[in-house]
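Encoded as structure tokens, here's the structure I'll be asking about.
The complex appears here without one of its protein chains, the remainder shown in place.
Up next is chain A:
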Amino acid sequence: MTVPATDPGRSRHAQYPGRKETAGLDKIRAFVDTEIAPFADAWDQAEQLPSELLTRIGELGLWAPFLPPDDGGSGMDWTGIGQVHEEIGRGCSSVRSFLTVHTMVTWTVQRWGSAEQQARWLPRLATGELIGAFCLTEPDSGSDAAAMGTVAQPADSGWILNGHKKWMTAGQVAGLLLVFARTEAGMSAFLVPADTPGVRISPLNAVMGTRASMLAEIVLREVHVGPDALIGPPGWAAGTVMTGALDLGRYSVACGCVGVVQACLDACVAYTSKRRVRDGRLSELQLIRRKISDMVVSSRAARLLCAEAGRLKDTDDPATIMATWVAKYHASTAATAAASDAVQIHGANGFVSDYPVARLYRDAKVAEIIEGSTELQQITIADEAYREVAR
């Protein structure tokens, strides 16, 4: 018997006390309950998302709702985006990962792009006709982005890019790559259409978590792009494009992790209400109930931290950057803890794909590695603490 990951009949999020929901969130919740969550394990096994799903996300206007209506969005604020990414994350972290990187690329074009770049790329990014991939990490440069080896050299008309990028979420289907490369002036960012000659994209399979996120390795050999490929300030992409996009990526991952904790809670309440052991129903056992209460508390705490980060984004407050680090650190570690407990509660059933918790467990772990690993978060948050005390 398979216990569904979610119970479509119950509007459980109505119970979040005092939360003002973004318009249409109930529809998105229904979409997740009927069109995402029930299929997430199958996508995980197939290691891909169906193209119809990507089209559906476009029909619902979820690829880049933060864009103003003139650019094809609905002007949704970051608080609202966070709620949407939480809901999607509750259903499937691979789908949320797609939204994460697409948000990072689309925001970059909106925030740093010239009028021409915006006119060229935003309409298709808004609908998802073109999926964006964020290409920063390399085989030998992860947490330490400054060790990047990809280079862009000025050419007669534009730039020539050479390098090797690895672990690109959505890379297998992306149409537009946001590539970071060294230039003489410093780190710069480039918009590279995926079909540019010299771009070789190979799928990365058999990954542990977010298996359907269609990861790719991307090799750039003598890739010639025009002058209009350069986006943002030349030579200072690190302090602007990269940090800004990673901040939004971190926010999206944090919100997605709230959804993961909620999914663990939902799955565990459903399972323990039915499963009997010698001492009665699992739901009646104190040691089990303690795990359930931890999930309730950590989901609410993480949700509030994400809401705070979102509120600060909506007022353009620089404090959002640290608030987002804190939210992501808490939410991602809460998600791995909740998913570990969820597997434990399910016993052997937690170990197989008949139940969603095995996938949640694998997916949660990824969030501790990407967009600033747990260790980097600990370092950054502690640094801030010492600065604050000294203030």
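For the reader, a short list of remarks on this structure follows.
The working rule: a residue touches a chain if its C-beta (ideal position, glycine included) is under 8 Å from a C-beta of that chain, and two chains touch if they have at least 3 such contacts; residues count from 1.
Basically, contacts and distances are computed from a predicted model.
When the listed names "ATP-binding cassette domain-containing protein", "Acyl carrier protein", "Acetyl-coenzyme A carboxylase carboxyl transferase subunit alpha" or "Phospholipid/cholesterol/gamma-HCH transport system permease protein" are checked against UniProt, the chain not shown comes out as "Acyl carrier protein".
When the missing chain is restored to the complex, the residue among A:Glu138, A:Asp247, A:Asp266 or A:Glu371 that touches it is A:Asp247.
Listed residues A:Ile160, A:Leu204, A:Ala238 or A:Ile369: the one in touch with the omitted chain is A:Ala238. Touch with the hidden chain on the side of chain A covers residues 112, 114, 186, 232-233, 235-236, 238-240, 242-244, 247, 315-318, 320-321, 380, 387, 390-391.
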